[in-house]
Every structure is written in C-alpha cells, then in structure tokens.
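Note that one protein chain is taken out, while the other chains of the complex remain in position.
Our next item is chain A:
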Amino acid sequence: MSYADQTRSAYGNVIDRIPESIRVYLPIVPVMVLVGVFILYPIAQAVYSSFFSKSLLSPDEGEFVGLANYQEIWTNPDLHQVLWNTFVWVSVGSIAAIGFGFVLGWLLYEKFPYTSVASAIVLIPWVLPRVVGASIWQFMFGGDQGIINELLVQLGIVDDYIVMLGSGELSLWPPIIGMIWRLAPLFALLTLTSLQGIDEHLYEAARMDGATPWERFRYITLPMMRYNLAIGFLLMLIYNIRNFSMVWVMTEGGPGVSSSTLPVMIYRTAFVDFNVGLASALSVLLFVVLLVFSYYYIKVYDKLQGEF
C-alpha cells in the first residue's frame, strides 16, 4: 500500500467529500492566509486610512474626507519639495551607485588576485547594520569635527568649515553619498557574478574573430550582462526609494523638509505630526511607485531565466 493510499484511508472520509476543483487549492491555504494577514490587510488598511482625516492620538475618530489627502499632496509645496528630493535621490543615487559599482565589479573581476576575499571586503558597507553605516557618515559630515570638512580645507576646495547637514541647500547630498557608499558594493557584486557567468571561450572566439578589447566589451560583455544589469538597476531604484535610515540618522529629513524623501516624510507625518490620513496617502503613493518598479523587476527576472 502506497503512502498516498494510507493517507487517503486515514483522512479520506473528510477530504474526499470536498470537490476536486476546490481540493487542489487546499495545500496553499496556509500561505494565502499569511499573505492575507501580513501583506494584503496592511495595504488595504493604508488605502482605507488615506480617505480619512485621522490623528495618531485618536485613531478611532477619523472623519471621511474623500480625496482631500491626495489633494494635499498635489498642492502642498513642502510635499512637492519632498517628491523632488525623492526623484533626485533615486536618480542620482542609483546612477552613481551603478557607475561606481560597475567599475568596482569590473576591477574585482579583472584586477584583484583574491577575488572572493576582495569582494567580501568590498561588501562591508552593504552588510554593516544600516544605522551604524549612517552614523559613520553623520559623524564624517558633522559640523565641528567632521573629517570631510577637514579634507575639503586641506585640499583647498573650501577656505573654512562649512555647514552641510544643517544647511537647507546642501543637506540632501550627504545622505545620498552615504547611500551610494552602501549600495555600490551590492551592484559591484552583481557585476562580478554576471561577469563570471560569461564563458571565457566567447572572448577567445571573439579574439579569433578579430574583435578589439572594446568590441569584445561592447558586443559580448555588455549584451551578455544586460538582464543582470537591468535587475541591478531596478534593485538600486527600489533600495533607494525605500531608504529611511540613511536620511533619518544623518539629518532627520531637515532642516525643514530640505533632505526629506518619501519614506522619511511618511514617518514624520505619521509620528511627528500625527497626521495618519496624509501619511497613509503618501504611503499609497510610494506603494504604487514600488509596484511599478517591482513589476519590471519581475518581468526582467523572467526574461533572464528564459534567456539562455
């Protein structure tokens, strides 16, 4: 008697009575429950809350306000500043992380003798606890004792120490630099593994076909890496737009909203201003953007799987 038969006779009475078309879904019920409770419910809750004017101090006394919270995003200049910051943060941070990461990955692949040791070292910024990494940068950019100011003075770029974290004009940039430092290693590792995935023989075939080093890079390396690079690009976008710790530790989003990005603003709106409704509307906005990124991420990932 097979195992299947045994279980059937033990549970058969109950389960056999359920129609086949429903029975096949039974095994995924536990997972669906988890997804429902921990993922779908909070999202639904956020969407629901975004239609109310609600204070964190009295969360049960919300007043239905329709789309007023979204209108607020549309009209409030501070929030415009936040959206612009987010855009600058995500685009500059991602592109720079990709640029540095790619070069670093290439160097790891080509130049470093002990690749695995070297990549472990390179990966430190990525594996360091986020608050620790952010604190280091906060310390380095900080006003009086910051090493960066000292460096700028030594190099003759500025005459005297300048206020960076506390300046409305400059405060966005130090956290971006910290974030590039955190993300570039991840992209470097991605570059390294996809370079390692390219068959050496292809380069030799290309050499025999007369291709110069640049042509080998352009026509073999880059196309062979394109889906990996696309995935890396989307990962950079996702990590950047979700980042909270780097900004919060270094500037708390200030002064004013000068260095606030969406996640920081959501936090401030909900837990400093206690405006749950507006925070929920901002969350929904962030959620939609992330959904778009994720959609492309999955699409590219599928392509990568089906490619070779």
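One rule holds in what follows: a contact is a pair of C-beta atoms (placed from the backbone, for glycine too) under 8 Å apart; a residue touches a chain by one contact, two chains touch by 3 or more; residues count from 1.
The definition used in the following text is that contacts and distances are computed from a predicted model.
Name the chain not shown, per its UniProt record: "Thiolase", "NOL1/NOP2/sun family putative RNA methylase", "ChsH2 C-terminal OB-fold domain-containing protein" or "ABC-type D-xylose/L-arabinose transporter"?
"ABC-type D-xylose/L-arabinose transporter"
Based on the whole complex, identify which of A:L40, A:V132, A:A205 or A:V272 touches the chain you can't see.
Only one listed residue reaches the unshown chain, and that is A:A205.
Write the list of chain A residues that the hidden chain touches.
199, 201-202, 204-212, 215, 219-220, 223-224, 307-308
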